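Sharing a structure here in structure tokens format.
Here the complex is missing a single protein chain, while all its other protein chains stay put.
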Amino acid sequence: MAVSVLSNWAGEAPVAVFVAIGEGMRDRLERLFNDARFVRAASPRHAAIFLIAGRMRLEDREDLRRLHDQMPHPRVTLLWNAEVGEALGDAEVFTGSTLEVDIEASEAGRSDDAVRDRLEKLWQELASGERSSEPDLLHDEPPNSWEGIGPHGQGGQGMMGGTPYGRPMAMTSDDLRDGLALDLYTARFGPFLPMFPPGLLLEMTLQGDVIQSVKVVRPPLSQAGGNDVPAALLRLARLLDVLGLPVLGQRARLAAVGGATSVPLEKLSRAIHWAGATLAIPRGLGAVEGYGDTRTRFANLVSVANGFSPAMWPGLTRSAHLSSILPGLEWSEAMLVLNSFDDETLSTLAAIVEGADEDRDGHDHDSGHMHHDHGGPHDHDRHQGHGGRGSHLGNDYHGRHGGHA
Amino acid sequence: MEIVPWVFLIGILSVLCIRGVHGVRHSATAPQQLPFLGGGTPDTHAWQRYHIRYYSMTLLFIAFEMEMMFMYPWAVVFVEEGGMAMMEMGMFLAILSIGIVYAWREGVFRWQ
Partner (left out) sequence: MMELIAALLLLLFLSVGFAGAALVDGMLPAFLAGQSRPSWRRPIADAARLLQTQRIRTEAPDALLWFLAPVLYLALAIIGLAVIPFGPGLVTIPSEVGIVVWGSCEALTIVAVFMFGWSANAPLPLIGAYRYVAIALPAMLLSMFVLIGAALPAESLGFTEIVEAQRRVWNVVRQPAGLILFLMLGLAISLRGPFDYADPADLAGGTTADVSGPMVLAWKIARLTMLVSVSAVTATAFLGGYLGPLLPGFVWLLLKTALILVVLVGAGNFFARMPPARMMSVIWTMLLPLSFLMLLAVGVELLLWG
């Protein structure tokens, strides 16, 4: 009885969807979630529906299966123009209009509506129990066999080593910033982390929340972003989300669609100004020669909301690369930098570098061709990660990193 | 203050109630337990000798926290004592402020 009352209420809940965005689908997906009936979940743990939209690479399939299994029951998957073979089992398939460039806008709108209806129907069935929850795709086996020694399975000798609960413990190394030898955490972040560009898979080593080294494993999936006003507004919206302004981000998205409820752009840019968004981005953060720093890139996007046309960047002159831009940055700074580039620039910055086989100790800053020049005016205190060639001791960092208060 | 343990009890009971709704599966399989990284996998456990970037700030914090202890009784007698109390606390705060300036110059408020 009580359970059926709960189910009735649950059926009314906004549909929580975790999205894996494939090729060319990002901007369309952002428009899809302009609707109050849907919530885009930040993590599969918060979602009931796994929406896989657009073409995926072959290598992404294993990650999709892992994400699927990370969702709590009850759960269901919907494939939208996705080609993933049998990787997701017998998941629901939705084939709307394909993503040819010249589809009619109204047809795309109709197809979006159809996807919304399908998502809502799936959730209704799931909530009422008509549809049973999907089982795991992967085998129910722990990642490694238990190798712990000793009463707590800490294993190894002294404080080091061992694989308690089937996974090794972190090991120490010197820090980029202050040289303290604390633990390194290495993991592959992405390819469908919500604050990452879709498809980008980075193998990062962190110490605390500062990035020590970055290796691009898979570049972002190409998006039909373009450089027009709606694309710039959507880019602005993503940065606003990362800055903790989802309300303004939502307004920017509505403005990008130009629907009836959208606010005038001047009001949006005034709100962004009063929110202190520009001031919140540290000066000189993520500077790339010819592209300014993150703050100027953000200001350029805001000026689009003020009626200026999106800025055209001159093109990368140096071999700048994510693996040289991100190390040395704190996590939230790195997320701001990642979201500040347009698609084309980002795909250049995230290109897979041939022969850049990093040594496994987590320091990739000796691969010389990844360096970029430190000549830019904003470039003074952010890129300690790769310039000093192993001289990253405390004093070194200390001297160059003037207080940015 | 007798109510405090009861509040904790209420807290424990309510969270227990919320957790244990009838008819929901609760055990998680091995692939479900993997930490969320957007599809990627970690090499190691997340627990580690974490690099706390603000460790020097916490030392300064202790100085201010001790200062709070003097401030509570001071606040009660302030009006009685008048100008004298004002001077004393003013000096104390001035010294602490110099401490902040010094710490700032030394880069204590940065992510080390």
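Each chain carries a letter (A and B) given by its place in the written order, and its residues are counted from 1.
The rule we apply is simple: a contact is a pair of C-beta atoms (placed from the backbone, for glycine too) under 8 Å apart; a residue touches a chain by one contact, two chains touch by 3 or more.
Because the structure is predicted, anything quoted here is derived from the model rather than measured.
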{"item": "Identified contact with the non-displayed chain, of A:V214, A:L254 or A:L322", "value": "A:L254"}
{"item": "Candidate in contact with the missing chain, chosen from A:H46, A:R61 or A:R118", "value": "A:H46"}
{"item": "Contacts of subunit B with the absent chain, listed as residue ranges", "value": "1, 3-4, 7-8, 10-12, 14-15, 18-19, 21, 23-26, 28, 32-38, 42, 45-47, 50, 52-54, 57-58, 60-61, 64-65, 68, 71-72, 75-80, 82-83, 86, 89-90, 93, 97, 100, 103-104, 109-111"}
{"item": "Subunit A residues that touch the omitted chain in the full complex", "value": "3, 6-14, 16, 34-36, 42-43, 45-46, 48, 70, 72-74, 127, 143, 164-167, 185, 187, 193-195, 206, 208-209, 241-247, 250-251, 254, 261-263, 271, 274-277, 279-280, 282, 330-333, 335-336, 403-405"}
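Methods note: only the chains that are shown with their structure count from here on.
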{"item": "Distance between the centres, which are taken as Cα means, of subunit B and subunit A, whole angstrom", "value": "29"}
{"item": "Interface residues, subunit A side, partner subunit B - complex", "value": "2-3, 6, 20, 43-45, 60, 63-64, 66-67, 69-70, 72-73, 136-143, 164-165, 167-172, 175, 177-178, 180, 182-183, 185-194, 196, 201, 207-210, 330, 398, 401, 403-405"}
{"item": "Subunit A-touching residues of subunit B, taken from the complex the two chains share", "value": "21-25, 29-32, 34, 36-53, 104-105, 107, 109-112"}
